[in-house]
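Every protein chain of the complex appears in place save one, which is left out.
The letters A, B, C, D and E name the chains in turn, as written, and every chain counts its residues from 1.
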Amino acid sequence: MKKLFTCLLTVALLALASSLASAHDPSSGGSKNFLQVFVNGKFCKNPKLTTVDDFIFMGLDVPRNTLNQLGSNVTLVNMDMFPGLNTLGIALARVDYAPYGLNPPHIHPRATELLTVIEGTLLVGFVTSNPDNRLFTKVLNKGDIFVFPMGLIHFQFNIGETNSVAFSSLDSQNPGLITIANATFGSNPPINPYVLAKAFQLDKSVINYLQQKI
Amino acid sequence: MKKLFTCLLTVALLALASSLASAHDPSSGGSKNFLQVFVNGKFCKNPKLTTVDDFIFMGLDVPRNTLNQLGSNVTLVNMDMFPGLNTLGIALARVDYAPYGLNPPHIHPRATELLTVIEGTLLVGFVTSNPDNRLFTKVLNKGDIFVFPMGLIHFQFNIGETNSVAFSSLDSQNPGLITIANATFGSNPPINPYVLAKAFQLDKSVINYLQQKI
Amino acid sequence: MKKLFTCLLTVALLALASSLASAHDPSSGGSKNFLQVFVNGKFCKNPKLTTVDDFIFMGLDVPRNTLNQLGSNVTLVNMDMFPGLNTLGIALARVDYAPYGLNPPHIHPRATELLTVIEGTLLVGFVTSNPDNRLFTKVLNKGDIFVFPMGLIHFQFNIGETNSVAFSSLDSQNPGLITIANATFGSNPPINPYVLAKAFQLDKSVINYLQQKI
Amino acid sequence: MKKLFTCLLTVALLALASSLASAHDPSSGGSKNFLQVFVNGKFCKNPKLTTVDDFIFMGLDVPRNTLNQLGSNVTLVNMDMFPGLNTLGIALARVDYAPYGLNPPHIHPRATELLTVIEGTLLVGFVTSNPDNRLFTKVLNKGDIFVFPMGLIHFQFNIGETNSVAFSSLDSQNPGLITIANATFGSNPPINPYVLAKAFQLDKSVINYLQQKI
Amino acid sequence: MKKLFTCLLTVALLALASSLASAHDPSSGGSKNFLQVFVNGKFCKNPKLTTVDDFIFMGLDVPRNTLNQLGSNVTLVNMDMFPGLNTLGIALARVDYAPYGLNPPHIHPRATELLTVIEGTLLVGFVTSNPDNRLFTKVLNKGDIFVFPMGLIHFQFNIGETNSVAFSSLDSQNPGLITIANATFGSNPPINPYVLAKAFQLDKSVINYLQQKI
Partner (left out) sequence: MKKLFTCLLTVALLALASSLASAHDPSSGGSKNFLQVFVNGKFCKNPKLTTVDDFIFMGLDVPRNTLNQLGSNVTLVNMDMFPGLNTLGIALARVDYAPYGLNPPHIHPRATELLTVIEGTLLVGFVTSNPDNRLFTKVLNKGDIFVFPMGLIHFQFNIGETNSVAFSSLDSQNPGLITIANATFGSNPPINPYVLAKAFQLDKSVINYLQQKI
């Protein structure tokens, strides 16, 4: 079945060096002449057929399964899961953490993140660019908000003995998520082990071990 | 008949977190391989078939009919009326005012507006955000320019005894126009009257009256 | 006491027609030569003096007082309240609703909003631009997310008999908030009553009543 | 005397790869802590001291003197002349043309232009990029609008026997204006004549003649 | 044969007044439902079929033929030549100069340029906007970098007795290139000679001569 995306009409584009032309609301088009358009590489629905259900996503209150190696689970609601976000430049994530669960060091290549703790206690941190590589780290409790600036490596670690939950706001409809360990040691195909051994100053056998495990 | 839009070739897009890629002139494409493209949700003409008529819109000098309840008439020349604007991020409007005609409080959800008085005398104003809600208001005469910042509620009122005319520049090819009274009391379907009664601290019967009238 | 904002170094600017130059992390500057900079019209801290506390905002879990006319309370965490957001282009709000509490029709002149229901049941809606002024409306429950596109009039109404709470993500560090009723009938100084009477097709006495009340 | 610019509070900045943080309205700051800020390289007024006169520019209806070599006169109302435009990304120009007056080939390095003929008859044109260098040219009459895409060489020539007037909308608060003849043959100091002779395939004596004249 | 462009998935768009939604990496889409998309007016490849060859362009080390009138040759690697650049907002050029070869005065309507001298000695310059039209000029040697700001007229002239080579970085995937002499005197069709005669204060016969030659 073909998935149709709600594009709210015509589409936001940045006209060069100049201004932003866009169409966020279904009434603004009057585009009677086309049935489907391609926006952001997605098929759009005919605006006349847009319904309110295109603007809602349900179920973010349901706890996710954290029975995995890391004890955490990220539910990213981007424009692939919530077509109505297309062209609106915003996304959301729910993160569940088992006790001592870890959302491991990762980056969002296209977004800043604002994390709000809904339940529990999290140790969080981010590391700045070379040459300083300063770690900014903090223990967060329920109701705390923390900001992870665009593109920096960051993590959250549940240091409590109960489950934790956090909601993340991301300022892109397609923020991307790159887990450092997976992208580095678990890519497909694998990165040349010599490269990793040299980069991490590890023995090639450790690299092989890591590449098999991850 | 299918309307074809002039896209001036390939299209302006903001490459992420980075730079602006765009193509404003018909010669820059060399795109011999496609016949029609979708840009901003519009079919584009084959650039080789672009003619000078795609870059012109005529008739903005003709006075518009202001025989209506408000005594004003807005002619918005956006990319739906002037396809050549597509991707160029700019639009124009002509506003005609009968004596005591009103362009009622409204917003452009996606543009700042620069209004130039061509004829007549206008009382104009805009209101700033909460909590101050300051009103900036002024009487404008022929040759005056006034700026209404992005997204703020504003209006123009012809306080003279003759017709007035203004030209508005808008920095989006699809600025949108939301008349406060219409969107609030005349939406389709109507907003729940209880919501409006509470918001405006009016009796529900007044709300019903307003919803029927508008 | 002078409030210092964390600017994370040097600052994000859009170099014209081109690309985005920015500096989101405190290590990237090497800016040994200045003590304070003005970014977004704020004094910035010396990056060397930035601490982790610049990136945290606390207390969003605390219920807010809704004992007011509307039965709702918006806590907007923008760059004025959370200086670390400066240049990061994102903000958050907590909204508390008493039973039958209303977050009345309003706009954010500079942001799209993604609302997540944390507790309770909300009737929400937004209205599109002229000429259609379509109302998209929906009942949301705990865990539902709803998107209000940039610049459109929208509202939330607690239709349950218990308190409700929602968290809103906004894709601007300074989204702005304009309550329609307040900006229209409660501006300072007031809008000319004749303008409002004509715009809303109400008797001038009703306008006077509204202007005094709001 | 120091000129103070109205910055409408804090300032629009593009937070990286992400979203637009900005403050277009004087009420949004609550910035009690500073007296003057630097925005766009301009001193800003204290927002509390902003008055409505910061948002108005007068006198665009007054005909300009066209008694010069070219028979034309461009009045560019950018943020230097109209401080309230600062951060709002829009500008305006009035162009007066004597009979047979010429606004010679020029570019705006940072803007698209939308020209509206107020009086008279103009022959206009723009040339596209290499390799095609197509000329799009048209005769415009009162009420016609023509769009000159970003960065392309364009001109207007009054082909009528009466004065002409046009208003130009530009989608930048600082669009810039580069007259081809002046920048090429009249720069200060002059471009090496050998360079120009080779570029234009003209004799060096013609270049010298041009450099002296322009 | 139809040329397919690598769009790296879905596409970067600027969601209005807000944030940047984009998708730069082939894994982020999960877009199983479409075979070809239109992005920037180009057909995109199915992301699943993207290969590493879409990200490489070869042969920039090969000297170009400079046996022409100007003694220079520009190889512009934009998104038409290197489809993988689409949406990434960057481009490159190689410029070869014979002894005394000239890259004549030109503009890039949509980009700033950073020129690096690989071999030889170049006299370079750019001219600023009206009214100053200041010429900034310099002799560059191997290893020097020079920046030509967005939209300004600039040139490079090989003042050495050997070949020179430069690499240019441009911050747009479609920067455009407008050679002043060609666009002014060699457009198709030609600009009205009267316009050029008046603009350059040259006799019409010189203009005719120039138009025939260029």
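The definition used in the following text is that a residue touches a chain if its C-beta (ideal position, glycine included) is under 8 Å from a C-beta of that chain, and two chains touch if they have at least 3 such contacts.
Predicted, not measured: the structure shown is a model, and the values here were computed from it.
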Original post:
In the complete assembly, which of D:88, D:124 or D:140 touches the absent chain?
Top reply: D:88
**OP:** State which residues belonging to chain E touch the missing partner chain.
**Re:** 8, 16-18, 22, 24-28, 51-53, 55-62, 77, 82, 84-85, 88-92, 112, 114, 116-118, 126, 128-134, 136-138, 140-147, 149-152, 167, 169-171
Original post:
If the missing chain were put back, which residues of chain A would it touch?
Top reply: 17-20, 69-70, 102, 104-105, 107-110, 123, 125, 127, 129-130, 132-135, 137, 149-153, 155, 157, 176-192, 194-196, 198-202, 206, 210, 213-214
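Criterion: only the chains that are shown with their structure count from here on.
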**OP:** Kindly point out which of D-E, B-C or B-D repeats the A-C interface, defined as over half of the contact pairs being the same residue numbers.
**Re:** B-D
**OP:** Return the distance between the CA-based centres of chain C and chain D, expressed in whole Å.
**Re:** 35
Subject >> Centre-to-centre distance between chain E and chain D (centres being mean Cα positions), rounded to whole Å >> reply: 24
Subject >> For chain E, residues contacting two or more additional chains >> reply: 11, 13-20, 22-24, 38-39, 89-90, 109-110, 150-151, 171-172, 176
